[in-house]
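Every protein chain of the complex appears in place save one, which is left out.
For reference, chains read A, B and C in written order, and residue numbers begin at 1 within each chain.
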């Protein structure tokens, strides 16, 4: 169980150290765009897509109209809408392409990425920098020291650290949004699906 | 290519013979419920679920608020909403259960099924009977005659005939709804997703 | 109910007239690629994506390993795999891009499209031409004559005719595959999900 606990510690440590990158201005701009848009479209590839969906569910619970790009009922995006995209590298093909289309149609774009200088970062109106494990970390002496048994196997492989930190940041943002919108947990329950 | 053409003929023949069960009253009741509901929830299991989704997309294109049960952003169902369920047998567990919950919350229920006397059929406010291949057909002499090479292998296995007939009925209903709502193909394009 | 029946007739008529484009060689090549691939990846956008999923379900029932591009568990594609893509125009961005990647990795590509000369058509190793309603048809005198009440409103809006014809062609292909693989309806039931 040593590796399981090491992985959990690694994840928690990444989240803690990543919070230093969150600044008040970005959080306020995110909330402003999310609450002032007619519809919020979310998107991400792979596990980042699941993070986007988890956030969309809570937006709906708050009474914000949200859609997942690619799901059945997602309509056209217009200039009073916004798109929120999640991509560690900021270079995922389908995401950069969709955000480009959205921007051309006049929508606002919010991004979570580890690379604000990426294609996605440059397209977005506002970027929340989410520290994940990066190539630099991988070659990093500190990183190696943190490895278990000196075997250099990553305990948080691929985008794990980025994805989990993004999810927890977005759940933190929900807490802020609840207060800003004057909502309680009962308001969220009111819109929570009952059919499953 | 003989079997492919035989299967296509079998499917077309089922659709043609199934249209005799469509009556004006049911069509009008379906349209009334769909246009008067605040939100339309659709559901089906397996390939019937895909039929439900294909219909939900067109409802959205028409400007009707539609949700797929089980997708990310589906909210709670209330008494000014309706649920449309698709099940050949009318006995699919998850569907009967969800429609029961919806009815208890005061929602209207529409059903497509081959068995109006099924659990789903009994729960629904209005049932569109969709003829599929049934057990009776399978033992039927005519059915056997229609088989290719006398090998009794079904060319439209499992629920194929029911699913395709349902889909085409619902696309037919879209044509009726377009006229009733005064919509043109351009109105549909206006809401068609642009992000894929 | 006049428009509903007109739409159904329009759909059936498109399917019938489209079958003349199916040729033995294409059908055989499709079956060869589908049965000789280690994994079959299917994809399509919007309602064409639902058609792709409906086909993937039946492939799985036949014991062929199939994946839907973008779903949770879809793995990497390799040179012993194939991709089957469905796009009326053959120009859908995400599809052309994914098929290009698949081809670069050595996979085979099968396509259903109304335009064999499209980007998708050119990338594919084998194309099944699926006639849908096209721009040419829309300006066509015959088409107008088929319209109800002379109101020029399409009773099969957007890609409806293409999508339904594709679905029925693929279900016809399943009948061929069943025979080629020596499978019966009971074999299909053996793999049909039981958890819904």
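What we mean here is this: contacts are C-beta pairs under 8 Å (C-beta built on N, C-alpha and C of every residue); 3 or more make two chains touch, one makes a residue touch a chain.
Predicted, not measured: the structure shown is a model, and the values here were computed from it.
The residue touching the chain not shown here, chosen from C:3, C:66 or C:126, is C:66. Where subunit B meets the missing chain, the touching residues are 70, 93-94, 97. Against the chain not shown here, subunit A presents residues 1, 3-8, 11-12, 15-16, 19, 22-24, 27, 45-47, 50, 53-54, 57-58, 61, 92-94, 153-158, 160, 163-164, 167-169, 171-176, 178-179, 184-185, 188-189, 192-193, 196.
Touching residues on subunit C toward the chain that is not drawn are 41, 43, 53, 56-57, 60, 66-77, 83, 98, 101-102, 105, 190-196.
To be clear about the criterion, only the chains that are shown with their structure count from here on.
In whole angstrom, the spacing between the mean C-alpha positions of subunit B and subunit C is 20.
If you average the Cα atoms of subunit A and of subunit C, the two centres end up 34 Å apart. Annotation for subunit C: residues touching 2 or more other chains are 93-94.
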